[in-house]
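See below for the structure under consideration.
The complex appears here minus one protein chain, its other protein chains still in place.
Chain nomenclature is as follows: A and B, assigned in order of appearance, with residue numbering initiated at 1 for each chain independently.
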Amino acid sequence: MTTATVSRWDRFRESFVWYSFKRDKVAIASFVVLLLMVLAAVFAPLLAPTDPYDLAQINIMNSELPPAGLAGSDPAFPLGTDAQGRDLLSTILYGTRVSLMIGFGAVLLQSVLGILFGLLAGYLGGKVDAVLMRIADVQLSFSTLMVAIIVGAVFKASFGNLMFGEIAIYMLIFIIGVAEWPQIARTVRASVLAEKKKEYVDAAKVMGFSTPRIMFRHILPNTLSPIFVIATVQIANAIISEAALSFLGLGMPETQPSLGSLIKSGFDYIQSGSWWITLLPGLVLVVLVLVINLLGDWLRDVMNPRLYKG
Amino acid sequence: MALLEVRNLDVRFAVRGGDLTALRGISFSLDKGERLGLVGESGAGKSVAAFSILNLIAKPGYIAGGQILFEGRDLAAMSERELRKIRGNRIAMIFQDPMMTLNPVLTIGTQMVEAIQAHRNIGKKEAKAIALDRLQKAQIPSPEKRLDQYPHELSGGMRQRVIIAIALLLDPEIIIADEPTTALDVTIQAEIMDLLLNLCEQENVALMLITHDLGVVSQVTQRMLVMYSGRIIEQGPTREIINDAQHPYTQGLINALPQMGEPGERLFQIPGSMPSLKNVPKGCPFHPRCRFATEQCKQSMPEYVRSGNVDVACYEVANLIEQEKHMQEAES
Partner (left out) sequence: MLAFLVQRISQAFLVMFVISVIAFAIQDGLGDPLQQMVGMSVSEEEREALREEMGLNDPIVVQYLRFAGNALQGDLGNSYFYSKPTLEVIAEHLPATLELVIGASLIIVVFSVPIGVYAAIRPQAWLSKFFMGVSTVGISIPVFLTAIMLIQLFSIGVTVNAFPADTGWGQWLNGFFSTEGGLPSYGRGDNLTHLFGTWHSGFFSEGGLMHLILPSVSLASIMLPLFIRLIRAEMMEVLQSDYIRYARAKGLSAGRINFLHALKNTMLPVITVGGVQIGIMVAYTILTETVFQWPGVGLMFLEAITRSDIPLIVAYLMVVGLIFVITNTLVDLIYGLVNPTVKLTGKKA
């Protein structure tokens, strides 16, 4: 009698992770919402009724129209328009796209940096560890937001407004990625220190494997699970950081706005009653960050089986 | 009427996927000034039994049934407020690891005085005097200094003496000691055990000693009960059980003691291991490891039968007693 091979998908379906996910309504709802938002952002060029950055399509006569349902609205602009007459639905779609790109990009960068430095610090120890952790400590005590602001300010001053605007998206990924690597590095380092004591590391050394090989192929896979939790939350943090930087004028320019810059430009019009220009992008931002945080919370609970919920 | 009488105690754990039974039908009693030992492997349920007396089982555990009669009142049915009057006051507890038991950020003095003031309406000075007295009884040198010290400033043995002193603060009727020497250095284990024994004798305090160490049980206790998988399988006077254990499991435990082995021969081991709470077998929980197991053992839990002064839950023992009775009748 032969035993059927169990595919990866089957194993996943039987796993505790899936079981827990199915039972947690909040996690499911958050995931669905996030998926919708990501898809909307990815397909923004197809979904948006207008291209808000094509000057030919904007008519100043349409400016400051309120969202559908309120007096004075125009059904062509379901979420209203901003002060230049741009359709808010379109700008929000494009803005979400930018925010998500920066969020994922920054987390990718900080994960690569964090894992690399964490592995080095943890495995090599000694001076390397001391120096890296000192830098991490100073960065953390300044708070990553502050570091991001300072780096952003310096870059903006040295590159000048125009050039900064053109490469802004890469700048922001770089800035936020560099500002946030310490947290991941610390976690990885802690895991590495714990794994270093285990026997499989001794076994690998005895077999004569080189240090990089041991670090990356043997130890690294065992340190990855807490990183998933942190990375998820960090995506939310990156999006907020980018929004903050854009709000301060150190982020995305008006010609390629993220949700943060949309909020900023809309803020000037709140006193005149056009609250939707700033608050609707704000709402989208909050929902996006919220669902990512909720998923992160669920992930953390799943990876930490200590707490009984009897 | 015994000082403490536990009748048919059932304790369960509420976990994902249903309840697990930790204790099933536990019944025993404790008289004034008596010293009772609870013996068994890790996981047999002895600590759970100890904590359930004062309803201090950690969540998700809960008392599912039975009675715990202390001076006639059922502790299992009491409100938290009522229980609080008894805890530390009439019934005191000693936990296993004194480093984890004492609050690291409060002084010894604070932790002793508060125990007194929780139950007596007396001032700080008077309370301190009582504390000093008990510290001296626990043979702690320079007791006045200790009151202002923090737990981490004392050695392990000293900390446990403090715990013993705290247990005696309000002259309790019963002290429940959960493996009081396991976490200590081997060299001071005997000292602490001696201290506890002497104090209990002097003050006429009943002692419920939970331990896995048969040697200690045979020296300290007057009666003992043996637990396995949440049930009491043998119960009676310590001397009788140690000298002539009836239940196959108890026999195994005693035979496994290094003192019982012959020099140069392999030490005796009971084959297999105690099942986890999730996998308790039907019938007598010991039957998978028992060489006398029969079909009956696999089907139902044996009732207690009396052999001498000892109660044993085992079909094999029951049969042997039956056979002996028949033989005696045949002779007469």
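Here, contacts are C-beta pairs under 8 Å (C-beta built on N, C-alpha and C of every residue); 3 or more make two chains touch, one makes a residue touch a chain.
Here the structure is a predicted model, which is why all the values come from computation and not from measurement.
**Q** What are the shown chains in contact with the chain that isn't displayed?
**A** Visible chains that the missing one touches: A, B.
**Q** For the chain left off this view, which of A:I92, A:I175, A:V289 or A:V302 is in contact with it?
**A** A:V289
**Q** One chain is left out of this view; which of B:E41, B:D97 or B:E191 touches it in the full complex?
**A** B:D97
**Q** Tell me which of A:L36, A:A76, A:A130 or A:V154 is the one touching the absent chain.
**A** A:V154
**Q** Determine which one of A:I28, A:A68, A:L116 or A:L140 touches the chain that has been left out.
**A** If we include the chain that is not displayed, A:L140 is the one touching it.
**Q** Pick out the residues on subunit B that sit against the missing chain.
**A** The missing chain touches subunit B at positions 54, 56, 58, 80, 84-89, 92-93, 95, 97, 100-106, 114-115, 118-119, 150, 152-153, 166.
**Q** Residues on subunit A that touch the omitted chain in the whole complex?
**A** These residues of subunit A touch the chain that is not shown: 138, 140-143, 145-146, 149-150, 153-154, 156-158, 236, 240, 243-244, 247-250, 260, 263, 267, 270-271, 273, 275, 278-279, 282, 285-286, 289-290, 293-294, 297.
Throughout what follows, only the chains that are shown with their structure count from here on.
**Q** Centroid of subunit A to centroid of subunit B, CA atoms only: how many Å?
**A** 55
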